[in-house]
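Below is a structure I'd like to ask you about.
A single protein chain has been omitted from the complex, and every remaining protein chain is retained in its original position.
Let's look at chain A:
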Amino acid sequence: MSNGLILFKNARLIDPASDREERGGVLVRDGLIQAVGPQVTEASDAQAIDCGGQVLAPGLIDMRAFIGEPGGPYRETLKSAGEAAAAGGVTTVVSMPDTSPALDDPAVIDFIVRRARDTSIVNVRPAAALTKGLEGREMAEIGRLREAGAIAFTDGARSVTNAQVMRRALTYAGDFDALIIHHVEDPDLVGQGVMNEGEFASRLGLPGIPREAETVMLERDVRLVRLTGGRYHAAMISCADSAGIVRNAKDRGLPVTCGVSINHLALNENDIGDYRTFLKLSPPLRHEDDRQAMIEALADGTIDVIVSDHNPQDVENKRLPFAEAADGAVGLETLLSAALRLVHSGRLSLPRLLRAMSTRPAEILGLPAGRLAVGAPADLIVFDPDAPYVLDKRQLRSLSKNTPFDEARLEGQVSTTMVAGRVVFQRDTM
């Protein structure tokens, strides 16, 4: 294995951090990138991987994935999530604290860090609970949790409805330069709603969720950020008005960033079709106009990151009438393929797309990854952006199979994934 020296050659290098796009290679030693560029072609003492002209880019960083450990290992374990992530080109996963028990105690964060190190083939960085028990009433121990290894603070799929709690959390988190990630959805406005409010919901006879459930909460948060100066990231936005709110906040120089899920970029409410519960999500899939607005906001930089919102649900929670089924879809393994639809349709350049899935998340989270630079961690992926395939959910590595892309025609597959200088995934080629 040539003293840990690995050479990727004959690659199409794309590094969104430096706007690099050229043919060349990457030399990896001891888990770090030692050289990168067109001059990197040979290294006699290295193990060589010929990329065959495929894209070599920084590994994807997914800022939002729900993993069942601890408490729900039948849905997903750190091990199975790691395998799914590696196959999808995701080298770092930010795990949500909605576990049982919730990640609101330094000892539990420590458990996740150790367990992930021992069982997962990709990096798992836990986000800790923002409030104790995810109940939205009392701030969690942000300082101690951060010391234990929490990378950000969020109540996961829940929103903090109490504005005073949010204000204090933003204020207090600022002392630790801690990032607060918030699910922006006012539960009172959601009410009994199960899908986007509008004509299609009326036709299906399902109670709707207005866009204002999102915009009211987001607007409140932006004002609290202005008051406190805390670092804030809206986990996922889904409608045009939300993009406007974030755009205004950024124009005013506020420390506000936001994400969008791959589902809201690739799908709209009509995909629910005949009550398909795998498309029951939170926030709900919106109107096509909103989807188009999300793509535009991503292209102009208003939306910073794309997340998988990987949320495995077992069959019992999904094989129910639409209104009663659990929210969520798996997404780690299909993240890149689904996102490449935007590139193939000409809406987004490949570097822009990769920026939203690796460079920007790394910047927001303060990670050294997300770039092809000498000294950066060798978290890399090689993929063929044009490789066509039909997704078969039975082939997914996740323990749960609730993908909205089952039987979808997708283009673009990861062939090699490297984490910290170690090849953790290599696709079998015929």
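To be clear about the criterion, a residue touches a chain if its C-beta (ideal position, glycine included) is under 8 Å from a C-beta of that chain, and two chains touch if they have at least 3 such contacts; residues count from 1.
The rule is short, and it goes like this: contacts and distances are computed from a predicted model.
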Listed names "Aspartate carbamoyltransferase", "Dihydroorotate dehydrogenase B (NAD(+)), electron transfer subunit", "Cytochrome c oxidase subunit 1" or "Na+/H+ antiporter subunit C", with the criterion being the UniProt name of the chain not displayed: "Aspartate carbamoyltransferase"
Residue of A:Glu141, A:Glu212, A:Asp241 or A:Asp327 in touch with the missing chain, whole complex considered: A:Glu141
Omitted-chain contact residue, chosen from A:Asp175, A:Asp300 or A:Glu316: A:Asp175
On chain A, residues whose C-beta touches the chain left out of the figure: 131-132, 137-144, 165, 168, 171-172, 174-175, 228
